[in-house]
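For this depiction, one protein chain was excluded, whereas all remaining protein chains were kept in their positions.
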Amino acid sequence: MLHDLFSPSVQHTLDLVGIFVFAISGALLAVRKNFDVFGMAVLAEVTALGGGLFRDLIIGAVPPAAFTDLGYFLMPLVATVLVFFLHPEVERTQTAVNVFDAAGLGLFAVTGTTKAYDYGLGLTSSAALGLATAVGGGVLRDVLANEVPSLLRWDRDLYAVPAIVGAAMVVLCIRFEVLNAYTSGTAVLTAFLLRLLAMRYHWRAPRAWNRRSTAREEPEKATAQ
Amino acid sequence: MLHDLFSPSVQHTLDLVGIFVFAISGALLAVRKNFDVFGMAVLAEVTALGGGLFRDLIIGAVPPAAFTDLGYFLMPLVATVLVFFLHPEVERTQTAVNVFDAAGLGLFAVTGTTKAYDYGLGLTSSAALGLATAVGGGVLRDVLANEVPSLLRWDRDLYAVPAIVGAAMVVLCIRFEVLNAYTSGTAVLTAFLLRLLAMRYHWRAPRAWNRRSTAREEPEKATAQ
Partner (left out) sequence: MLHDLFSPSVQHTLDLVGIFVFAISGALLAVRKNFDVFGMAVLAEVTALGGGLFRDLIIGAVPPAAFTDLGYFLMPLVATVLVFFLHPEVERTQTAVNVFDAAGLGLFAVTGTTKAYDYGLGLTSSAALGLATAVGGGVLRDVLANEVPSLLRWDRDLYAVPAIVGAAMVVLCIRFEVLNAYTSGTAVLTAFLLRLLAMRYHWRAPRAWNRRSTAREEPEKATAQ
């Protein structure tokens, strides 16, 4: 199967790392929203496993990996405990969290795309589902926290683009039959570095091209709620 | 199969039209919420494909049509590009968009109901799932945009009822074994016209029968956010 790109144990370890850092971001948002410890655990689980869960439902891989691999389920609880006791420290290391989150983004985009292709999806659909795997958990996290998903907001650094690039590289490698551990690793790294650069230089995506340049900025208040 | 009511190419063309107009409404909401171009694309995809995706997951038709038919995936991107460059013009044609949206509503209610029945659901469940197919994308759009779904708000013109009528007509046709391209077309048209009339005359559904007529209108502010 294509998605055994890395040795199983390496793959599994990488997955757990990605799940862990996504869970940290969920638990931190829960602290900011003043949720209790169960709210933290729920948001950690949803952020970490939501993207993969969506992918597995779409491709018909039920029960999803999130419910068959105990490590996947327990990792977010570990993240919850950590944030519960150490959240000022964890927030202070926000940069470190962001770096790990970028790694998780690249990793999930690549493994999501390959798994979708393994299950018979076309190349474009596989890339789209790889993107959904990478960003889905974060969107669910924001929806549950009753916030506008940061993925959609114009005032956040590029998040989808690095994942799209990673997924597209995988799809091209499949198309030209050069997908292996090295090319996959390159795709993960590319997405990872793009995300780091986007954060470093505050790259942003354009909003709709507004023909009336005098358009006032009221809509912004609406999104700021 | 029942859902080949129209010739395949006619059916497919109608589906693409429905997807396109739903996508326009998603992309326009994204512009109003000040999302960037990726937020527009996400909202366009979700609005256009969300209802059918939900239906396909429920009936076990995986991977869902949204991920197997490339046209379904690309149409919302075309809508996004259009709205990106021309959104003041598109908004000015809001009436046209509403008319197409009404057509999409009727079409998706009818095809959703027939597909659900094809997959073995009962008559009532098929109609319910047809309704969900027609309105599901719009609800997902509003949830992602962090708005109260306009489907649920009392101060919007009837939207669910036309879809329910269309779905109910299909179910009655199945029951009395007279479902064909003509009766299906009639159901689509009926739902379409009902929705147009609801918009024209601002038909609204009643709110809970409030025994204390002195009830103050504060709750309204809450929904207005």
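The letters A and B name the chains in turn, as written, and every chain counts its residues from 1.
Convention: contacts are C-beta pairs under 8 Å (C-beta built on N, C-alpha and C of every residue); 3 or more make two chains touch, one makes a residue touch a chain.
Bear in mind the structure is a predicted one, so any value in this text is a computation, not a measurement.
Undergrad: Which of A:Leu14, A:Ala30, A:Leu123 or A:Met199 sits in contact with the chain that's absent?
TA: Counting the whole complex, the residue in contact with the absent chain is A:Ala30.
Undergrad: Touching the hidden chain in the complete assembly: which of B:Val17, B:Ala65, B:Val161 or B:Leu193 does that?
TA: Counting the whole complex, the residue in contact with the absent chain is B:Val161.
Undergrad: Give me the chain B residues in contact with the hidden chain, please.
TA: Residues of chain B in contact with the hidden chain: 57-60, 119-122, 124-125, 128-129, 139, 143, 146-149, 151-154, 160-161, 204-212, 219-220, 222-223, 225.
Undergrad: By the contact definition given up top, give the residues of chain A that touch the hidden chain.
TA: 30-40, 42-43, 53, 57, 60, 62-64, 67-68, 70, 73, 83-85, 87-88, 143-146
Keep this in mind: only the chains that are shown with their structure count from here on.
Undergrad: On C-alpha atoms only, rotate chain A onto chain B and read off the angle in steps of 5 degrees.
TA: 120
Undergrad: So what's the Cα centroid distance for chain A and chain B, whole Å?
TA: It comes to 29 Å between the two C-alpha centres.
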